[in-house]
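What follows is a set of notes on a single structure, which appears directly below.
Excluded from the complex is one protein chain; the other protein chains are retained at their positions.
So that you can tell them apart, the chains are marked A and B in the order they are listed, and the count of residues begins at 1 in each.
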Amino acid sequence: MNDEFKGMQVLDRRAFLKTGLAGATGLLWTFRLTEARAGDYPAGYDPDGRRWGFLVDLTRCMGCGACVRACKAENHVPDGYYRTWVERYTMLRDGRVLVDSPDGALNGFPEDPPVDPAEGEQAFFVPNLCTQCSTAPRGPERPAGASSRSRDGLVLVDKKRCIGCGYCVQACPYGSRYLHPDGTADKCTLCYHRLVRGLPTACVQACPVGARVVGDLNDPDSPLRKRLATGRHGVLKPEMGTHPKCFYLGLDQEVI
Amino acid sequence: MEAESSDGKGRPAYARRVFTILAVLLVVGLVVRSFLVPDDFGRDGYFRAAAPEEEAAREPVHQGVEVCGRCHPDERARHDKDVHVRVPCEDCHGPGAEHVKAREAGEPADRGYIFRELAPANCLACHRRLVARPVLFPTITVPEHYALVGVKDMGTACQACHDPHQPLYLDQPAFEARIHPLIHPCTDCHRDGVGNRPRPPGHVVTFECRDCHADVVADASDKAHGSLDCRTCHQFHRDSEFSGRIYKNGSPRFCLMCHQDHPFKARDRMPLLASFEAHLQDVAMTEDDRSKRCADCHLEDAIHSVAGRSRGVVVPGGAP
Partner (left out) sequence: MHGELAGPISGFVFPNEIHVHWTVMIVLYPYITGLVAGAFIVSSLYHLFGQRELRTIARFALASSFVFLLFAPLPLLLHLGRPERAFNILITPSPTSAMAGFGIVYLTYLTLVALEVWFSVREDLVERARQRGGLTGFLYRALALGDLTVTDATRRRDHRVVRFLAGAGIPVACFLHGYVGFLFGSIKANPWWSTPLMFIIFLMSAIVSGLSVLLFLFYLISYLRKVPVERAVVETMARYLWGFMMVAVTLEVMEVLSIAYQQTAEWEPLSILIRDRLFVTYIVVQLVVCSLLPFLFLGVNNLLKPRSRVSDLLVFSSSVLLLVQVLAMRWNVVIGGQLLSKSLRGYTSYVPGLWEREGLVVAVVVFTVPFLLLRWVDRVVPLFPPDSAIGAGERSA
């Protein structure tokens, strides 16, 4: 009785598997065909050999927030989240450091921080954006292979594969990432869609005082490299070992 | 060891079945996976190689001054002649793509404008005086500024005097009285410089300060004030003023816009004054303070040739 039963089971299972596999294969194949192949780069753009970098000139930024507004419009950044934002550092004589960024400076800075001007030591603005780390915290990122690195060195999120676990958001030392209400991770792309068309990023274009520069780090004649050569610069949180490609001219040690 | 239902190889049927099921599940899983992995996955790294290209395929929203100028050439021309030349249209008017989209959809033309109403609050996003703003960037507080220029109504909009496209031309009469065009260095547009290239035929005629005042510019260029644009101080250029006018004719209030001892600015390394009165006492000036102007002592030549951190050539008693 057992043997009979066994034989029946095995046969049935084989038949079932056969039809099942065939059906599933067909179904999956159709899925695969419908998956659109992405468009190539705009004509004339070759990512190979380039390495996009960024420079923020802290001596020039005057905290108007035009970059934040431009970025929000350009990239449809949802309310309450920021691909770029501007911080204000206010240092007092007694060593205290006040930092604020009302609404990420979306509306600029409506007023001075509530401190006695007589206590003031120095004050300045610090724009922040994705530092496009050369060695981003790679392990924690992209469990599902949704974090891509373009051939010209940008760290990008694959919005079609991201599962929205938020691990990359936790892993970013700079607070540059957020979970978009559409359920995927989101961050500054350095306006990749503009760079490939030969346009500056929205924030660079918007800046009225030239405090932001985007350019090719591999090209010694790029405006970025030229500006970098004009002064001493640093990167944020170098101790994280992320090798950022966003440089700050006139960086103070207090800025993190 | 040998079970009744074994398959003849010593393994009981149930054990064989359970492991067969596992193996089948594993194989099915791997087959399914192989179908679901995108073609280009792993070509450039552990991701879909097409993902960056998809990101790059997005259409830009901000169009840039060039594109705006195609439909608005007059505004563009005026805008390009003044200090707001570095402020792109979309900073105040909002992204061009949305503006065009609204126009094409027949919606009100101002749809998508951020700063439709040019209220002081909007201008103050950049020009509000904040301790963190660089000293050399023009900033005001409304009460102080209105007191300086004699505006009584605190509700007055900025554009009552300033055309946002040409903020330095105070009003229409001033605009019309202008003889020289406002000075525009080539670098206003050609930010990387033009070197010694000649002006191409048909190019807008612009003037540089050095076109007429080569010696003054050359003298100033390596002095303390040499890092400033001439226009920082010389705003109007009228035929009635033979050497160009310093704003408010050298009123202390003008010079103190930079040289006042602002809180938080100790590190900006400028000669700073606690107050004009204190400065006058420092230099043992005994005459009526209120009639004094900075230029009385710091001569035009002296100002241009102020060297290093010195205070300039002081000529007691005023200009000869």
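The rule we apply is simple: contacts are C-beta pairs under 8 Å (C-beta built on N, C-alpha and C of every residue); 3 or more make two chains touch, one makes a residue touch a chain.
These numbers come from a predicted model, not from an experiment.
Participant: Among A:80, A:110 or A:238, which residue is in touch with the absent chain?
Facilitator: Of these options, the touching residue for the absent chain is A:80.
Participant: In the whole complex, not just what's shown, which of A:179, A:235 or A:251 touches the removed chain?
Facilitator: Missing-chain contact among the listed residues: A:179.
Participant: Which subunit A residues would touch the chain omitted from the figure, given the whole complex?
Facilitator: Contact residues on subunit A toward the absent chain are 2, 5-6, 9, 80-82, 85, 87, 96-101, 103-104, 128, 137-147, 161-167, 169-180, 182-185, 240-241, 256.
Participant: Using the touch rule from the top, list residues of subunit B that touch the missing partner.
Facilitator: Missing-chain contacts on subunit B: residues 1-5, 12-15, 17-18, 21-22, 29, 33, 36-37, 41, 46.
The rule is simple: only the chains that are shown with their structure count from here on.
Participant: Show which residues of subunit A lie in contact with subunit B when the two form their complex.
Facilitator: 2-3, 6, 9, 17, 21, 24-25, 28-29, 31-32, 35, 37-42, 45, 47, 59-60, 62-66, 69-70, 73-75, 88-91, 107-113, 117-125, 142, 145-151, 154, 156, 158-161, 189, 191-197, 199, 202, 205-206, 208-210, 223
Participant: Quick check on the complex: what are the subunit B residues that touch subunit A?
Facilitator: Contacts found on subunit B: 4-5, 13, 17, 24, 28, 31-32, 35-36, 38, 41, 44-62, 64, 84, 86-88, 90-91, 94-95, 98, 114, 124-126, 128, 130-134, 137, 139, 191-192, 263-267.
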